[in-house]
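The chains shown are only part of the set, and none of them has been moved.
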Amino acid sequence: MTNNQPHITAENIAECVSRFRSQKPHVHCITNSVAQNFTANVLLAAGATPSMTVAVSEIGSFVEMADALLINLGTLDPERIRAVNIAAERANQLTKPWVLDPVFVQASTSRLELAKFLLGKRPSLVRCNAGEGKALFGDGFDPSDLSKLKTAQVSALALTGKEDRVVVGEQSMSVLNGHQFMDRVTAMGCALTAVIAGFMATEEDASLAIASALVLFGLAGEVAGKRSNGPGSFAPAFLDALHNLNQDEIKQGAKIR
Amino acid sequence: MTNNQPHITAENIAECVSRFRSQKPHVHCITNSVAQNFTANVLLAAGATPSMTVAVSEIGSFVEMADALLINLGTLDPERIRAVNIAAERANQLTKPWVLDPVFVQASTSRLELAKFLLGKRPSLVRCNAGEGKALFGDGFDPSDLSKLKTAQVSALALTGKEDRVVVGEQSMSVLNGHQFMDRVTAMGCALTAVIAGFMATEEDASLAIASALVLFGLAGEVAGKRSNGPGSFAPAFLDALHNLNQDEIKQGAKIR
């Protein structure tokens, strides 16, 4: 099995972002309490519509209204675990895209078990970093050679790090946009996964959807890096850039290969 | 039944804001986890004092200490539902103002039931948008003709949208301050309701209290809109303006009719 690069251009990505903004996907987020506010503001700045409830009694209704679902394991309590289950099943029934973010899955056994259980429900995408990927996918997971990742394990993968990798079936590509301050603002990765979920709802080609989200996110980071004096002023500048980046800036700024 | 306009001037509003700032009302907020941090910062910037616990074991003590109570239905779990009940009853016993924000009440049956149940406990005010109002007040609710809204349904209403409407008994008025970025920052409406609750504690005339909160909020948005490059930089500029707006700026900037 060899991984090929999908035929995606910077123009495709700029158009995909434009479609996202005009369709304003509603992303329902079951995410941790640290990330909720920032994730909502990131979705709003990018042009999407967030909702955030985790209550078991109403999670089904919210998934029905939404265009895509994010499940983030950042903070777990019994109510959230039940909500996560109901939401994933409802998304599958309605064939809506849902995305799993197994935050810190290497840190506790109960978290790893839940993540593996959810993996069995076939999320549309998993977004993780190298450490989380190793814990979740086991010995066969080699960040430097993702061709070994079996499609049976996951439909699509966004592996983030210095270089972001997009793996869909036997195809893979890299996105190189980003800025160092993105590691100094909490919930950046969580918010990224929510944005990817929105792109999965507005673009059928999974590689293009994921790459577009990664380029938009990373490019907004680059713009913000130039306009800020530290991680504090970086965060509002990042939201501004998510909102303001135009077609030309995306075409010229996208770093894909 | 015809709605008359209350006799409220920009000078009245500037004085009401001044009284709010000198009295520093303590607003206890039972609000959703997305909105908690921003709501606390909005109250602090406006000159009030926030508290935020939702624990059943101590919610009564906090309501006793507070000058006003906010109940926001943004995220519901069993603990919060019990806390909401205890808090509303304690506020009624102590005749302290309490304000209901039925966020997204059209989205689930369980949320609508809880909102209607709380409406029966006679909140001092309901703050909602048109969609939430229709779900909550039923067929008789016409945003373009609020004279049909029965006083039996609600003592006072702040209906927010492009034009904000204040309805108290048979009187109504409009506030037109605001900025487009206010829709691109999460929890803006939730924070507004908390500020209104504070004004209800420092001003007996409900129309004046609500209008003052709406003017202060919307005017801070206008100032922030001029000083920001997008929704990210808008949020801190908005808090700055809430803190800095002086009497003259309020008198000259208030757009009421």
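Quick notes
Residue numbering begins at 1 within each chain, and the chains themselves are lettered A and B in the order written.
Here is the rule we use: contacts are C-beta pairs under 8 Å (C-beta built on N, C-alpha and C of every residue); 3 or more make two chains touch, one makes a residue touch a chain.
Fair warning: this is a prediction, and the values are worked out from it, not measured in the lab.
The complex is built from one repeated protein sequence; 2 chains are visible, and the structure file as a whole lists 3 copies.
In the analysis below, only the chains that are shown with their structure count from here on.
Of all residues in subunit B, those touching subunit A in their complex are 32-35, 37-38, 74-78, 104, 107-111, 183-187, 228-233, 235-236. Across the complex, subunit B is touched by residues 33, 36-37, 40-41, 44-45, 50-55, 57-58, 61-62, 65, 79, 235-244 of subunit A.
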